[in-house]
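In this view, the complex is presented without one of its protein chains, the others remaining in place.
Presenting chain A:
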Amino acid sequence: MKDLKSQASKSTTPGKGGLTPEIQSRIGHQLRAMYDDVVRQGVPDRFAELIKKLDAPGGGSQNENGAGGSNDNNGRD
């Protein structure tokens, strides 16, 4: 019991930023789990197609956006 207690107090020694190493790694783990869930979904079709379209000469999207002017016309809602 005493050993357990001293172990516990050792592992709760605050590290950088007042955090225990245990809590730091828990935060890191959850953060990556959340992020990797999205990463694992890969590339949605809409983006693959968007980039593919720009590959083909004369693909639609260049015309859509005008010829490189800095004129942002956001007239519609």
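Rule of thumb we're sticking to: a residue touches a chain if its C-beta (ideal position, glycine included) is under 8 Å from a C-beta of that chain, and two chains touch if they have at least 3 such contacts; residues count from 1.
Convention: contacts and distances are computed from a predicted model.
Q: Can you match the unshown chain of the complex to its UniProt protein name from these: "Paraquat-inducible protein A", "RNA polymerase sigma factor", "NADH-quinone oxidoreductase subunit J" or "Lipoprotein"?
A: "RNA polymerase sigma factor"
Q: For chain A, which residues lie in contact with the unshown chain of the complex?
A: Within chain A, the residues touching the omitted chain are 5, 8-9, 12, 14, 16-20, 23-24, 26-28, 30-44, 46-48, 50-51, 54-55, 61, 65, 68.
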